[in-house]
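As you look at this complex, bear in mind that one protein chain is not there, while each of the others sits in place.
On to subunit A.
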Amino acid sequence: MIPAPAFLSNPERFMAFSRWAAPMFGVVAVVLALAGLWLGFIAPEDYQQGDTVRIMFIHVPAAWMGMFVYACLGGASFLALVFRHALADAAAQAAAPLGAAFTVLALATGALWGRPMWGAWWVWDARLTSVLVLLLFYLAYMALRASLDDETKAARAGAILALVGVVNLPIVHWSVNWWNTLHQGASVFRKGGPTMTVDYLYPLLLLGLAYMAAFGSLWLVRIRAEVWRRRAEAAALRAARG
């Protein structure tokens, strides 16, 4: 049996941990974002893309987070499905809206970057289409959870759907290698290291870490909300039964 982290299997310990961890991650996110934005706006214009290169600093981290959050959703769903950890299910449920928001942001900022560079807001390119499919998995997960009154059934059905969607993650990542796409290939997480100049790499990485810290903070807040919701609903049920 794979041991789950202690705070995932013990709600009291999780609530104690998240009480200080959530604001701490929030502060880290703000500091990293300010540093990343500063470096991003003192970086020189790109020789080909001009100032539009600054959209990269907010678009690429959003795309990373869309995928990373889905991996978290998949991992939490696996723990919830196999080990029946209630907190893992709460974590999966809490991650989905945040992941959907990051994916919407990636698609929207990508369109705003694509229009001046490609001459089109949208193309049915493998990368864009697979990210759209990622968004549809998030939306389907949330819709499925909302449509079932029975929490146990909703958790199981949602977890299965989330795990099916994990198949899409390598497709998103390698779509630019497997197909001939308009979207550029990987320039940071690739064999041989990043290809971009440090003028762009440092702000990009700082903002990537800022997005990650922001997600960490908001995820913890939403899991706490989910724990309270379940407590309140359990108490309401007990009260109704007398």
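The rule we apply is simple: a contact is a pair of C-beta atoms (placed from the backbone, for glycine too) under 8 Å apart; a residue touches a chain by one contact, two chains touch by 3 or more; residues count from 1.
The definition used in the following text is that contacts and distances are computed from a predicted model.
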item	value
Complex member absent from the view - protein name from UniProt, among "Heme exporter protein D", "N-methylhydantoinase B", "Multicomponent Na+:H+ antiporter subunit B" or "Glutathione import ATP-binding protein GsiA"	"Heme exporter protein D"
Per the touch definition above, residue among A:G75, A:P97 or A:P194 touching the missing chain	A:P97
Which residue of A:F25, A:W113 or A:Y200 touches the chain not shown here	A:W113
In subunit A, positions touching the absent partner	38, 41-43, 45, 50-52, 54-55, 58-59, 62, 97-98, 101, 104-105, 108-109, 112-113, 115-116, 214, 218, 221-222, 224-226, 228-229, 231-232, 235-236, 239
